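Here the complex is missing a single protein chain, while all its other protein chains stay put.
Each chain gets a letter, A and B, in the order it is written, and its residues are counted from 1.
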Amino acid sequence: MRSPQHVSAATPPIAGAGQELHNFPTNQWWVAALREEVQPGRLLERRLLGKSVVLYRTTEGKAVALENRCPHRAAPLSLGTVVGDRVMCGYHGFQYGPDGRCAHIPTQSAIPSSAVVRSFPVRELGPLVWVWTGAPELAQHSEPPCPQWLLDDATWALIGEAMPLKANYMSLKENVLDLTHFGYVHASTFKITDWVNPPEVEVTDSSVKFIQRFENSVCPVMYLELSGLGPERRVNRYSWGVSLSPAIHEACMEMTVLETAPGERAEYRSRFAHITTPASSRETHYWWFTGNDYGQNNAQGQETLKELIRVAFREDKVMLECIQAAADADPDYLNYREVSVAADRPGLQARRILMRLVEQEKAQPGT
Amino acid sequence: MRSPQHVSAATPPIAGAGQELHNFPTNQWWVAALREEVQPGRLLERRLLGKSVVLYRTTEGKAVALENRCPHRAAPLSLGTVVGDRVMCGYHGFQYGPDGRCAHIPTQSAIPSSAVVRSFPVRELGPLVWVWTGAPELAQHSEPPCPQWLLDDATWALIGEAMPLKANYMSLKENVLDLTHFGYVHASTFKITDWVNPPEVEVTDSSVKFIQRFENSVCPVMYLELSGLGPERRVNRYSWGVSLSPAIHEACMEMTVLETAPGERAEYRSRFAHITTPASSRETHYWWFTGNDYGQNNAQGQETLKELIRVAFREDKVMLECIQAAADADPDYLNYREVSVAADRPGLQARRILMRLVEQEKAQPGT
Partner (left out) sequence: MRSPQHVSAATPPIAGAGQELHNFPTNQWWVAALREEVQPGRLLERRLLGKSVVLYRTTEGKAVALENRCPHRAAPLSLGTVVGDRVMCGYHGFQYGPDGRCAHIPTQSAIPSSAVVRSFPVRELGPLVWVWTGAPELAQHSEPPCPQWLLDDATWALIGEAMPLKANYMSLKENVLDLTHFGYVHASTFKITDWVNPPEVEVTDSSVKFIQRFENSVCPVMYLELSGLGPERRVNRYSWGVSLSPAIHEACMEMTVLETAPGERAEYRSRFAHITTPASSRETHYWWFTGNDYGQNNAQGQETLKELIRVAFREDKVMLECIQAAADADPDYLNYREVSVAADRPGLQARRILMRLVEQEKAQPGT
């Protein structure tokens, strides 16, 4: 294995055979699990940023995230059991509390002060369990970048699911920051073929937003059933996407129907979230969510939409995993020159922000 | 792959991703196979301490162990055939005798003196074939550390089997040197829950022994059928375990029944052997044997005992393999600080002896 590569703003989000690419900052809130995955009395193992973490709930229902490695003889704590508010190691019965401190050793009363596992700050918001993977004291100055609509199922009729990805998380983020791939990757599913111009771009210190407007267009196939609009109806479509943080990308699609009949609804709004947590530099926990403000009472239409999105997002998954696999087979991968075009601006800006964060952390390893 | 790590007495017996851990001394007798596995006319391939070895029998029935690599064009000799006392390579027909010297080349009469494979000293004792993997001249000063009871099936009613292990061999040795894991790993199988105190420990230059006494206890579930003792009968249990060498751990469990009726048997003795041969630093050939002096005429009871032990030892196998797999996924593994407690003393002492042997061999590579 080669040493971790120096990564610069120009570094592509995929590394070749024998190369590591540490392009994930740790002082961030990342989604560790869906809330429903962390069940009372159960232990959930999850690899986050290369490290194994165990999640469980206390008797009061509070989610806890601990380093998944007993400091005694290195057994994964996830092989143990939940005992009250603690996790008990399945090898020799050592117990650890929510703060990570060892609270019980069966064979002696003295507990070494070094018998402690790392405890990660946790926040539960809507359907998501967020974990802070960096210096714990920095967590309190920051809240998970979770859009409000994700907390409001009643208004937004949420659907979504996990779609694990064998590729670097940044390749998914760049994918959703450049939707000119619609006409190729999703030609036979979404059938949106007018995404042919580079977008407007707005950049801040920590986020990148693209904006795209389609005037006098039609309702996309995916929303025909749910909106009840006919395929001949003319609409203006307004889309944007924003990388809120390395952990989450939010997107919007709004339709305004042209020439509405009196009393007819004119506005149809959708939101998307693309949530990406690196398991390793080659594997990503990816969850997608979408919500819309017109599907609340149409379970069948919501199910049709979910299935279409699932099929289409699998097209992205296949593409990104093939790119990762091709890189994994090629030791020269990082030596290739990458050609970028105007439509890549949002992705390149996001990459730059990301690498700045990674490099800042390298320069201040104490934080 | 990183260079082999420097290993010290404090080095845990598991190495992380990309790390090698050479914690096995070569100037030792190791078990290569069960005697019944080396059959006349057959070639048995086995990986010992990272090297492939081929075993076979001469016409007189003597077991031979040779390096499994033809020096001509590197074919595994185990793909060949036994021809009299020799093994014949299956590629070009070169033949090698029990001393490893090439004795026949089909295409010419001259035999290069360099056409020789390594021949390993072999001893067959009871059910086991032992191989000396170090400097051959040192083998004659040493005999395999095989307990007498393993050679005496008539008295000890032996049972046992192979249980290949995807973990470093030393993790199994430490497992059997600290039986305080019984209450957790084997809670639902052995159901021995009184192993809660650190043991007495006796250490010599080359062995570690723990001793544990349980006064006024009961007969363990695993021996109820074979001993015919009722679950209410009170017994004193006397247990010890000793790491005889890196290759083998011997253990004892003796019960003395309290308040016996006149003429009733009072003493019930069992022995165990845990035999561990590194295939590599991450894979172990593990064989377990047990014998007892009261099961000779109870085939059904012996079978019940064997099945219970098999199920319980698979619990150890799962735990140790999960620990190894977690380490294999973590390049930082050897940087973790390990917390030890009093009950770890026998394991830590065994580790120290082992690492002393490894370091002595490094300092004297000629031997």
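The rule is simple: contacts are C-beta pairs under 8 Å (C-beta built on N, C-alpha and C of every residue); 3 or more make two chains touch, one makes a residue touch a chain.
Source: prediction; values computed, not measured.
Enquirer: Among A:Glu20, A:Asp178 or A:Glu361, exactly one should touch the missing chain; which is it?
Expert: Among A:Glu20, A:Asp178 or A:Glu361, only A:Asp178 touches the chain that is not shown.
Enquirer: Taking the full complex into account, find the residue in B:Ile105, B:Ala135 or B:Leu224 that is in contact with the omitted chain.
Expert: B:Ile105
Enquirer: In terms of residues, what is the contact footprint of the unshown chain on chain B?
Expert: On the side of chain B, residues 1, 47, 50-52, 68-69, 71-76, 79, 88-93, 105-108, 112, 114-115 touch the unshown chain.
Enquirer: Residue by residue, what part of chain A touches the chain that was omitted?
Expert: Chain A touches the chain not shown through residues 1-2, 12, 14, 17-18, 174, 178, 180-181, 183-185, 196-198, 319, 322-323, 326-327, 329-331, 333, 336-344.
Keep this in mind: only the chains that are shown with their structure count from here on.
Enquirer: Can you give the whole-Å distance between the Cα centres of chain A and chain B?
Expert: 47
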